[in-house]
Structures are given as structure tokens and as C-alpha cells.
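Got a structure here, written out as C-alpha cells. Questions coming.
All protein chains but one are shown in place.
Chains: A, B and C, in written order; residue numbering restarts at 1 for each.
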Amino acid sequence: MSETPLLDELEKGPWPSFVKEMKRMAAVKPYAKNVLLQLERSYRDKITHWKHGGIVGVRGYGGGVIGRYSDLPPEEMPTPEVHTLRVAQPAGWFYSTKALRKLCDVWEKYGTGFINLHGSTGDIILLGAPTANLQPCFEELVSIGFDLGGSGSDVRSLSCCGGPAFCQWSCIDTLDMYHDLTMEFQDEIHRPRFPYKFKIKISGCPNDCVAALARADLAIIGTWKDSIKIDQEAVREYAKQGVNISKIAARCPTQALEWDGKELKVVPEDCVRCMLCLSALPKAILPGDEKGATILLGGKATILQGAFLGWVIVPFIKADKPYTEIKELIRKILDWWDENARTRERIGELVYRLGMRTFLKAIGLPPVPQMIYVPRANPYYFWSPEELEEK
Amino acid sequence: MSETPLLDELEKGPWPSFVKEMKRMAAVKPYAKNVLLQLERSYRDKITHWKHGGIVGVRGYGGGVIGRYSDLPPEEMPTPEVHTLRVAQPAGWFYSTKALRKLCDVWEKYGTGFINLHGSTGDIILLGAPTANLQPCFEELVSIGFDLGGSGSDVRSLSCCGGPAFCQWSCIDTLDMYHDLTMEFQDEIHRPRFPYKFKIKISGCPNDCVAALARADLAIIGTWKDSIKIDQEAVREYAKQGVNISKIAARCPTQALEWDGKELKVVPEDCVRCMLCLSALPKAILPGDEKGATILLGGKATILQGAFLGWVIVPFIKADKPYTEIKELIRKILDWWDENARTRERIGELVYRLGMRTFLKAIGLPPVPQMIYVPRANPYYFWSPEELEEK
Amino acid sequence: MSGEKKYITDVGPPHYKDMVHPVLLKNYGKWRYHEYVAPGIIKHVSLNGEEVYMVRAAIPKIVSIYFVRELCDIADRYSDGYVKFTSRHNVEFIVTDKNKLEGLLKELKEKGLPVGGTGRSLKAIIHTQGWVHCHTAVIDAPGLAKALYDELYEYFTRDDLPGKLKIAIACCLNMCGAVHCSDLAFVGMHRKPPIVNDDIVSRLCEIPTLVASCPTAAIRPAPEKKSVIVNEERCMYCGNCYTVCPGMFIHNPKYDCISMWVGGKANAGGPPDFSRLAIPYLPNNPPRFPEAVQAAKNVIETWIKHAKPGERIGDWIKRIGWERFFTLTGIPFTDKHIDDFIFSVPTFRTTTNFKWK
Partner (left out) sequence: MSGEKKYITDVGPPHYKDMVHPVLLKNYGKWRYHEYVAPGIIKHVSLNGEEVYMVRAAIPKIVSIYFVRELCDIADRYSDGYVKFTSRHNVEFIVTDKNKLEGLLKELKEKGLPVGGTGRSLKAIIHTQGWVHCHTAVIDAPGLAKALYDELYEYFTRDDLPGKLKIAIACCLNMCGAVHCSDLAFVGMHRKPPIVNDDIVSRLCEIPTLVASCPTAAIRPAPEKKSVIVNEERCMYCGNCYTVCPGMFIHNPKYDCISMWVGGKANAGGPPDFSRLAIPYLPNNPPRFPEAVQAAKNVIETWIKHAKPGERIGDWIKRIGWERFFTLTGIPFTDKHIDDFIFSVPTFRTTTNFKWK
């Protein structure tokens, strides 16, 4: 009889199976097989058999490795140390097969051979290595040009969409910004010293293909200030092919578009860059020329106060190399957060607790209506002593 | 020179002036003049000259009278006691002139002669009487058929729209319900024993002409369950007169209406009874036949946690005389609030603190989607021990 | 003597059947439709075909008994001895004889009572008692109302505005009235923390209630002096502590001010909405409050100019967006507009979909 009757069920069906993948490694690596058998055990018990990790790491790094131990007795799980290395992905998850093959070779040597490709933050997750292997594995990774990402209370691995590599909408150089910022913040990524995690994600346009505003403490999203550019000839061509242009215009959330059968007119100041018309008519409509980024703060998942979506703190910022302004802004925010946050308080929660007013003042950002959907409904606002004396 | 140079400015202009009214009384009543002069003083000092009232009242009543004392020295304000009687208005603020004249006669005898007609809660506010006059004034009011309303931590005077007295939309008998509930809760209105105030307001239809859902702890708003009734002949008549029916149909928030030039069709289950089409075409569209009320809870102004709008706790309730179900519901809510609230905690804030779950369970109301705009986004919900064992 | 006297209590208000015009009672619940005849005049037609004209006139909310008697005189002449007041404190005459309308209008004019406030007009301003009678009043609501009315008079007597215009004024942030759901509203505001009078606090106030009264937890007990201490950094001058305890004196004419709010509404045609902060500071400048009046006019005229028919101020702002509202009105946006109280986060703009101005 199979040792993994429950997991075997997950080899069935048309979709490619992670169990099959695990079995491939289990077949050659007893260490990997132990993990597989523990997983089967979890399927039987309906409970995880991993317990809290002690602190593990590699020399000079506090982050990038997740310690993980089995809670099963040694006779059931002879290799209880199954740590994870979070390896920083190249910008936009582009790879040469050469680089990928090298990575596999290293991982074949030191770990289970399982890869979580990729983790939700963006890293390549090398899933499962004993403590003793962490340091040599790391060193060999570095030697082939890979480095660890973040984990714990540090700046986490960034991520970005493919942007200018294939997409006509990208308003910023996402790949370059990703790489540049990642290099700029190496120390903050690798050495946890903050109150909690801090995530930065970069999308080239408002489609936000890395869901930055939902998942990043700081989201950098490409945008433009002037009018969308409409190629009227191309619009008419779409119309000729039977595309219902009126319907597309009607979906514009701000009624900024009008189609008279010949020309698609836009009221530029009414366009909120929602991307709907660009997506519907990719050959005909393009972003404007005055490009930059919007910066949103505070996105995060559930813990502690429920999930937050990032909100606008800078409606428009120039985003040209070497990204000085953006880097300075991030540093200021990190410092302020570091000084003011409680343990395990994300930046969004800190701003909620102290108020945008306090945040904006500390960072030196001007309040603008783009930061809010609606002004406050309660009369509970503050006056600083200086303001009172001005009047 | 005038004794009230600043107030005199408010006699100018086309709008009828309250200062003129105050002066009319001041001319004959020194007591009223004292109040006028104090007001002038406030205009000069830009500060109120009233201070906290001690407890004043009439025999057997804890509510209905607001104590008020001047903070000026006796030489400036020789009659510092200027209390207020809140007199419960008749349903819908309908009066015979006979009743009104009697009221004036009583008030001429005992007070300043100023009336705040009406207070925002709904009462006739007899503005300014010395302590000694309160009891005789009250007794005489009772003798002419008027009674005090509420003030302090009690059920406040109710209010209601004119409803069936002039309005074709009224789905409930607002005047009768007002009177009946007011009589039912006389004790609760007159004898403060609750954590804080509790307001009940009644509107005949979703137009909510007493703004109940913004200002009442418990709002009773008339509604109907079946389809609106459309008189197609009347619609066509409107159309003939040049009314743009398509435009009206287009404004329907749920797109429940369609006008084909001949007939105005409604998808009854999509109508949310927003009243827009009824208001636009009053001769052609009427509420359905299956009438009743929606009950909303929790409306209030700013203090303590910001203003709340009332929210649905009963989407539909039959509202026929003698209103047994509604009375029972109100009693249950009052009791639960009384038992659970902190001092000065309105019902809405209590429900916020303990959760709708707790409230619904205590009152015995079923949870329904009409109670919310959207379900929760956070995963922080509770299971009762019983529920766990059911499964 | 007094031991013998029987006190009659709990009689309740007069019964409406004695107060409602007999023709209204006759057609009670049998109305068929209404029609706007002219600003201030609504015709109601019953299923029996009977017609009634409700004529609406404004009154200064604080009136004398003489004024009320005069209203009664008019009602006796034109509406059979019956009147109705409205939920916004107008008076209405119930005219069953069309021929009496003209005379009624003439008399109201002579008496200086504006007729209007129906349909798409300026409605009666809901306001509170201010310095006339309230101990927490920061501004004088009746005075500001009068100043506004004088300036906006014509809008009450017209009904061709883009939508209804409902204004409310509260003299302190207890917001008696309907400020929090009005198209336009003013609220009197403090700007300095209360000054604690330990003597009064220790003698007259319940410390736990006082501590709990503070929405931002700025007050903590000081048991050594049987009083409290205010953390001034957390205080946003709401005055609630003063409401519950006279020892927390908060009035300060030098700093007290007026705030302006816009865009609230009630239930019809879509969910209600709160009024939202437009201007955090306007000088408290009695008797005629020119800055506040001007600020209202600015918003109202911008609205009239830009709104589509049927749009109340809030509907208009929803369509154009708040960023555009601030641009069009020229009102400066400040940190005060950004909510930082309990439900702040859902008001933050969590999208890049916004207008530049």
C-alpha cells in the first residue's frame, strides 16, 4: 500500500500536481521524503506538524531565513530541521535559464529540492534545509549571483511588474527602480531592526499588476499627469471591426469620454486614469507624456487591525533615475516609523493611531484632497499652537 | 443711544428677525429684557453668559425642564434663573389656533414670552422662566391639555411627519403612531432613568421628512413590500406635457425602470423604494399596497464617537394599530440598553461596542443582509459554544 | 393643603384629531397626488377630488407670544383656525378655498413673512439657541441664521435651484439639529483645551463620568487633588467634558471660531450621507458674521453654476470629486480635512484613480 494514500488523491485530476513534484524529490532524497511523509501525516491529523522556529540565519544576516522544526518525535520525523531560504528574485521575475539551472544545482546539493516558485512577496522560496546547510548554501548562492531576500522585522524583498519589458502602459522603469531600490536598501532588507515588516512594491501603471496597493506598506504606481493619447484612426478601425465604442465610453467612471461615431473625445481633467478605456482599446489609447508615480502607504493584511489598502500620500512624484526623491522619502518614512511604532505595528496602523496630520508633518508632505475619498465628518480636529497664533 | 447696538444690526435685512421678537417681549417684560440685555452682552464678549443649570423640575417629573442660570453678577443680570420648559407638540405639529392661543396665555403669565417654535427634537420650547414659576406653569399647561416632553436621560419627545394628513406616500399612520407611542412611553419620557437620551422619530415613507435616520436612536420609516403602482395613462400624460420620462428612468439607482415611449415598466424586485420616480411623477406613481415600516437603530449626533446614521435592524414590520410588535421591540431595546450601557452611551454606541451579533441575539432579531451595505472584510468573527456543538 | 392636591401628570400632547384641519381629517390617508403651484404653495388632491393648498411661510424660529397670536389671527382668517408647523419649523396654512390664497399671500407679505421653501429652494435653516439660552454655545446660531437668511433670501422664494438646499447651524459641536446631514452647515468650535478648575471639579463632578466623557481619552484622574488633568496634545476641544462638568471651562472668545460643512443629505434617492468638513476656521464675527456668510455664498453659487438639475450639493460633489470641489470653490485643503478619529481609515483614498484638481 502507498505510504501517502491521502496525498495520492492530489495526484489525480488534470491540473499539474505539487504532490507529484514532491514525490519526485522524495524518490531521490530521504530528507525530502521525510517532509512528504510528515505532510501525509498532517492530512490525516488535519493539523500542521511544524512548530515555532528558533532563530536561524547566516552570517551577517538576520533576515532571509525562516526557521522551521517538526513537532513529531524523531522516530516519525528523523530530520526535524526544515528551514527555508528566501532568495531575492530578479526584477520582474525574468530569468535566463542559465541562472535558473545554477540555482537548481545549488539547491539540489543543500536542501529538499522543493522550490516554492515564487512566494507571494516575490522571493524564490527554497523550501527546506537543515541548519548546518544554511551557511554553505547561502555562500554558494552568492557565488552564482543570488542573494537572500527579507524576512522578519525588516524591509522585505521588493517586487515589480514586468513594465517596460513588454508593456506599453508602463509609466516608470519598474525593473530598474526595483533593482536600484533593492540595492539601496540592502542593509534594511537583510538586518531586521524595525518594529515589524515593511513591504515595497512597484507597478508600472494604475492596473497595478503586483497588487501593490493591497499588499505593500509602500506602493509605487506609475501614472501620468497630462491627457491620455487617443489615436482616432485606430479608434475608427476598432469601430469598423465591430467594437462598440459608445459602450466603452459609457463605462468611463467619470464620464470623461464621448464618442460621436467619428471621434472619441476626452475631457482630460476629468480622467482619473482608471485604465478601462486603455485596456479596451489598447491599439488606440495610450498614457500621456508627463509620467511619474503615485505613492500609497499602509497596505497590509489582517493582523492586527484588519487589512488596510494603501492610501495616497504623494499623488505625483517624478520617478527618474537615480530616484533620489523616492529614496529620501522612503528613508524618512522608515525612520519615523522606527521611532514611533510599537512592536509589530505596521506603518499603516501607526498612521491610523497617530493620524495623517502627524505623519504628514513629520515627513514634510503637504495635505491634498487626493489623499482622501471624503473629508472628515466629525468635528474632532486639532490646532497646533503655532497655527493659533498666526490667525 | 440703543442699549443693544449689536443686536440692532440683526433687525436689519429682509428676513424676519428674532431680535425684533425678543424686543417685543422686552418692551413689556423686564424679565425678558434682562435676557435680551444679556444676549447683547454675549454679542459684545463673544461668549455665552449662561452657566450649568442645577437640577430643576416639576413634581413627579425628572425631565422636560432645562435649568439655566446666568453667570453675570446680580447688578448686571438681576433675574439669573431662566429655565426652559419643553412642551410636547401635538403629532405632526398640527394646531388649532385655539390651543395655540391658550398656550400663549399661559406663557405670558409665567415666562419671558419667548418661544422657540419648535425645538429640533420637536418640542415647543418655552424659553425662560424662574424656578418658582415652573410648577404653576406646568400645572396650567396640563389644565389646557399640554404636557412636558423629555429632557435628560430619558426617552425624548417623539416626532413624526404629517403623513396621511396630506401626503399620498404615507405608508403608515404617522400621527396616530406618534400619539399612541407617546402615550405608551409617558413614564419613560418624563422620568429619566436611562444611561442617556433615547429618541424616536417616525416618517411615513422613505423620504424621511423628519430626518429620523439621522437624528433618532430609533427610526420608524414607512415602506412597502410589493411593486410601486404605475398609472400608465398618467405617465403618458406627463410625457405629453414634455416631461422627459427616459431621463427619470435613467436616474433610478438600480435601473429598475424602462420607458419605451409608451409604457413605463418596473422590475419590482429591483426597486429599492428610493422615491425618486414617485417624486418626479407624483400623479403617476404610488407606493405598493403591502405597507409597513422599516426600523433603523443608532442615529445620533457627534458625541462621543462621532455622528452615526441609524441602520436597519428590522427591514419590514407590520405597523397597524395598536402597534404591539413595535412597542414590544422598543421595550426590549430600552431594557437591554439600560442594562448594558455605560453612562452617557447612546444605543448606537453600545451596539458598536458589543457588536450587532450580541444585540440581535439579545433582542431576538434574525440577521439579514438588509442590515449591512457589505459583509465584513476582516476574519474576526465569533462562534458561540452551542454553534460549535451543532455542526 | 398640598397633601390633598392631586397632581395630574402624563397627559401627553393634545390629540391630533383635535388639531388637524377637518378637511385634512376627512381625506386622511386618501391623498392622490400633490402639485407645486408656486414657490411656497403645494396643492394636495385627494381620491375624492378634494383640493387643499398648503401655504408655507418662514418664521424667525425664536418668536414672541405676540407673533404666535398674529399667526393665529391669520389662520383664523384664511385656514379655518388651523395651522401646521413643519419639521423645519416653517408654518403652513391649510387653505381649502382657492380664492383665499391671494389674501393670505398679501397678509404674509405685509407681515414680512417670506413664502417659499418648497421644491428646489433654500429650505428653512435648522438652527439652535446659541447665546440666547445655551451654556455651551460657542457662537450665536440664531444670529448667524438671520445673517445668512438676509443674504440668501431670494433662494427661499425661488424653486429653480439645482436641488433642495438644506442649511443647518449648531452653536457647539453637540450639533443639536441636523448639521451632520445637511447640504451646508455651520458649527461653533473651540480651539483651546479646557481650563480645569480643581475646586469645582472636586466639588461638583463625578470623576469617572468626566474621564469617560472625553472622546480622545485626553482626561485622566488626578486623585491627589480629587480632580483631573488634561493631556493638551490629545484634546481636540470638543467641550464634552464641559457639558458633563462645569469645572472644565472651555469658552475662549479669542480662539473660538466657526467651521463650515457641506454635502450631507437624508434617505431619498440613495443612501444618506454626512456633511463633511469644508472650512475648519472662520472667524466668529457677530453680529453679522460676514466671513461665514460669504463662505456659504461662495459654495452655493459655485454649486448653482456647476451642478446639473436634480443635484443637491452632495450629489454634485460626488459626481465631480472632492479634489474638484476644492479647486472650484478655491477653499484651501488642510490637514484638518483628513479624518483622524475612529473611522478614519475607510475615508482614505486607496486608489490612484483621482483627479489632479
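Please note the rule applied: a residue touches a chain if its C-beta (ideal position, glycine included) is under 8 Å from a C-beta of that chain, and two chains touch if they have at least 3 such contacts.
Because the structure is a prediction, the values reported are computed rather than measured.
Every shown chain touched by the omitted chain in the complete complex is listed here: A, B, C. The residue from A:Leu7, A:Val155, A:Ile295 or A:Met371 that touches the chain not shown here is A:Leu7.
Residue-level contact of chain B with the missing chain is found at 206, 208, 213, 221, 223, 225, 253-254, 269-270, 272-274, 294, 296, 298, 308-312, 315-316, 348, 352, 354-358, 360-361, 367-383, 388, 391. Touching the omitted chain from chain A are residues 6-7, 9-10, 12-22, 24-25, 35, 39, 42-43, 45-53, 59-61, 68, 82, 84, 88-101, 103-104, 107-108, 113-118, 120, 122, 125, 127-128, 139, 142-143, 145-147, 159, 161-162, 164-168, 170, 173, 175-176, 178-179, 182-183, 186-187, 190, 206-211, 213-215, 221, 251, 253, 274-276, 279, 282-283, 301-307, 309, 342-344, 373. The missing chain lies against chain C, touching residues 267, 270-272, 342-343, 345-346, 349-353.
Going forward, only the chains that are shown with their structure count from here on.
Between the CA-based centres of chain B and chain C the separation comes to 13 Å, rounded to the whole angstrom.
For this pair, chain A with chain B, the centres built from the Cα atoms lie 50 Å apart. Centre-to-centre separation between chain A and chain C, using Cα means, comes to 48 Å. Residue numbers of chain C whose C-beta contacts span two or more other chains: 173, 175, 180, 215, 238, 274, 341.
For chain A, residues that reach two or more other chains under the stated contact definition are 377-380.
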